[in-house]
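Here's a structure for you.
A single protein chain has been omitted; all remaining protein chains appear in their positions.
Read from first to last, the chains carry the letters A and B; within each, the first residue is number 1.
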Amino acid sequence: MNRSFVARNPSVLIFLALLALFTLGVTVLSEGFGVGMISTSFVKTLGKTLCLCLVAVAMDLIWGFAGILSLGHFAFFGLGGYMIGMWLMYERTRLIVVDALAQGSMPPTPQEVVDGIGNQIFGVVGSSEFPLVWAFADSLVLQLALVVAVPGLLALVFGWLAFRSRVTGVYLSILTQAMTLALALYLFQNDSGLRGNNGLSGLQNLPNVTASQDVVSMWFFWGSALALGSGYLLAAWVVSGKFGSVIRGIRDNEARVRFLGYSVEAYKLALFTLTACIAGIAGALYYPQAGIINPAEIAPIASIYLAVWVAIGGRGRLYGAVIGAAVVSLLSTWFTGGQAPDIPLGFYTVKWVDWWLVLLGLSFVGVTLFAPQGIGGLVDLISDRLRPDRHGADLGPDQGSLREKEAHK
Amino acid sequence: MTFLKSTLTGTLAGTLVAASLGTAAMADEHTIKVGVLHSLSGTMAISETTLKDTMLMLVEQQNAKGGLLGKQLEAVVVDPASDWPLFAEKARELLTVHEVDVMFGNWTSVSRKSVLPVIEELNGLLFYPVQYEGEESSKNVFYTGAAPNQQAIPATDYFLEELGVEKFALLGTDYVYPRTTNNILESYLEGKGIASEDIFVNYTPFGHSDWSKIVADVVALGADGKKVGVISTINGDANIGFYKELAAAGISADDIPVVAFSVGEEELSGLDTSNLVGHLAAWNYFMSADSPENAEFIETWHAFIGDEARVTNDPMEAHYIGFNMWVAAVEAAGTTDVDAVRSAMYGLEYPNLTGGTAVMGVNHHLSKPVLIGEIQADGQFDIISETDPVPGDAWTDFLPESAVLESDWKDLGCGMYNTETKTCVQILSNY
């Protein structure tokens, strides 16, 4: 038991090495810093994919390790994006307004500057007043803190309410889905003060930065890779110690863990909040690369896709989540981007733009029925690990517990 | 994972290499590329696919006429899949990977806002064909759809003057276009002496279907003896439930007229219109317009799409005008260089499909006539009013903050010029 963390988790080292190699490769091939074989738009796609991988790791922590199928983690992801977006919009607009006012005959009063910014940001939704939620938008440090604090706080309050009253299993899934739906509907309203359906846009243009998008996109790519690496390390550390054993116990048999004297609710709440914070950070890195955030991003469907990525990648193993998120989202981009060749069947031509979703939907069914370990299961074939023989029984009686054929240790 | 990523990277890198060297480069010299940025999947697909087909038809027509500047036109179609961030990504791809000379695209305002920073950064050129809320004028966008003063304001005037409406219900879907339009209208109506108590505003979600209470509220507005009219900015599917409830409540157009800004020939095809005869819509184009240009356009469209039942609509006309104006500007400038074409666009004229000519203004908006049509039982509109051409106004005159703003890219070189302080607020848009 005294072996080092890395020795107990060799996959972490392999993962980090591959990630570093990949980052280096993209850098060398990029337009901003290398030979220019990868276009900037593709660098952005890759950077965004890394952020999705990070939120998938968070999802795997809460679902694969604690057995809580949250269908609301994109709400936290989106909130992270909104928090950083507010500062980006405010600061960029402030620079424009200050420049414009500087041309006037007298120096502007602070109120004139604020009014000018409000007018520019909210003019499009027919208002000019700053809502209360923008109180800290002028401070990068505070907004960065909010990137973690707001999703964390929401998760804490929601989780406390839900776990306290012992809402579990499917009920909890539907409740989390309701939460993200309520948040999306709330943000859709203009009265929410975050520009309603239009959301926050132009986020790719960093204030005070004159570098071209070729360079900026690489900064974000590095940032995303760093965040994914650290997030992965953190997640691996969390699940490797005693804490990890307890949450796996909760997944497989919650009642038994409770009888052993552990405060099940506290463990669940801590993990739920932690994953929400990770999702918030991933979102804060994702949306400046996407350029725009609006409430449609946190509609319930997004969170369901997140669960699907983890399921396809293989839940209960962190690299599985990363593989799932990367493969499915990149394949989606490829198929819907019109690059996939059509398949002529003679009587009918299969256009992937139309049929990709059908294929994706059926592949969920296929994976759940035939390959519950997901793509990550392939690793077991290579490493040739033997499963313990449990004669077909599940690891635990709870709804989130792993089945024998899913378990890999 | 790394394997898969590198394969993908490899594929893409391969295409890029191919694009920058060899045959693709040769092809570049012989064709002028026209980017088409319309969603072909997702919720907006139904509206936007039609516009993609319109563009393909226009490009084909132009090529049949011998192309442009002695070169053939080539349409590059991408699918942003009704996903707003993807619009920005695809626009970047069109401009940097495919190196298109011009783009025609977008439908929703939010997708346009998503694309703006990219085209301004890379100095692209976009033609935007849909009626919108105004309050924008980008150096790199030509707005060929209606600004509020080309649709909402004339329709409101029609309500005030022709129908004698004294009390207004502004019903809209909760997003930017209805919000901004209703704000402008509220301010306009108050300027016309309508008290704010006589303006009822309601917003509903996308796809709303439970309209009974809202329709009852509208009927109840008539209790103080004033004539009630409904101005609807309800979008898409939600209209079906709304009009069904309206018909069920037995509200005739003579009692409470409804004028809609987002209901055209396409939308009515999902409805039985026999109970809606007489309700109104305001557009710059109706398929029923009686002109030789329109007859020819409809005939070409039917031949191209291979279906006699397909309707034409206002954004299609906007693309028709926008494309032909761009062709004329390129011919006048002798190059497809964005800045040269932009300068050549100002003051260009092209015949509307409804008769008369559209003129491109220095604020990148068209001058077009406003038509008001009554819904008929066959799902078409009977044009009952047509104004003289109205120049599109980027910054509305009816909101205090934007009344002082002006856009003039030709002489002032500024899209947001404050006429009070005589300063240019910004050159790049603030999205």
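Just so it is clear, a contact is a pair of C-beta atoms (placed from the backbone, for glycine too) under 8 Å apart; a residue touches a chain by one contact, two chains touch by 3 or more.
One rule holds for everything that comes next: contacts and distances are computed from a predicted model.
J.: I notice the complex is incomplete. Of the names "Cbb3-type cytochrome oxidase assembly protein CcoS", "Urea ABC transporter permease subunit UrtB", "Acetolactate synthase small subunit" or "NADH-quinone oxidoreductase subunit B", which is the UniProt protein name for the chain that's not shown?
T.: According to UniProt, the chain not displayed is called "Urea ABC transporter permease subunit UrtB".
J.: Report, in label order, the displayed chains that the undisplayed chain touches.
T.: Per the contact definition above, the missing chain touches A, B.
J.: Which of these, B:107, B:142, B:203 or B:301, touches the one chain of the complex that we don't see?
T.: B:203
J.: Per the definition of touch given earlier, which of B:56, B:383, B:403 or B:427 contacts the omitted chain?
T.: Missing-chain contact among the listed residues: B:383.
J.: Would you mind spotting which of A:35, A:170, A:211 or A:260 touches the chain that isn't drawn?
T.: Considering all chains, including the one not shown, the answer is A:170.
J.: Tell me which of B:32, B:45, B:86 or B:263 is the one touching the absent chain.
T.: Of these options, the touching residue for the absent chain is B:45.
J.: Mind pulling the chain B residues that touch the left-out chain?
T.: Against the left-out chain, chain B lists 43, 45-46, 161-164, 174, 200-205, 207-210, 212-214, 216-217, 219-220, 222-226, 237, 240-241, 244-245, 247-250, 253-255, 257, 266, 269-272, 275, 278, 290, 355-356, 374, 382-386, 420.
J.: Please identify, in ascending order, the residues of chain A that touch the omitted chain?
T.: Residues of chain A in touch with the missing chain: 69, 104-112, 158, 161-162, 164-167, 169-171, 173-175, 177-179, 181-182, 185-186, 188-189, 191, 300-301, 304, 307-308, 311, 354-355, 357-358, 360-365, 368-369, 372, 399-400, 403.
Everything below uses one rule, namely that only the chains that are shown with their structure count from here on.
J.: What residues on chain B touch chain A, complex-wise?
T.: So the residues of chain B touching chain A come out as 1-2, 4-6, 8-9, 12-13, 16-17, 40-41, 77-79, 81, 84-85, 88-90, 92-93, 96-97, 109-110, 113-114, 116-118, 121, 133, 135-136, 174-176, 179-180, 182-184, 203, 205, 399, 401-402, 418, 421, 423-426, 430-431.
J.: Given the complex with chain B, which residues does chain A contribute to the contact?
T.: Interface residues on the chain A side: 18, 21-22, 25-26, 29, 37-42, 44-46, 92-93, 96-97, 100, 103-104, 119-121, 123-128, 185, 188-190, 195-199, 201-202, 204-205, 212-213, 287, 290-294, 296-297, 319, 322-323, 326-327, 330, 334, 336-338, 353-354.
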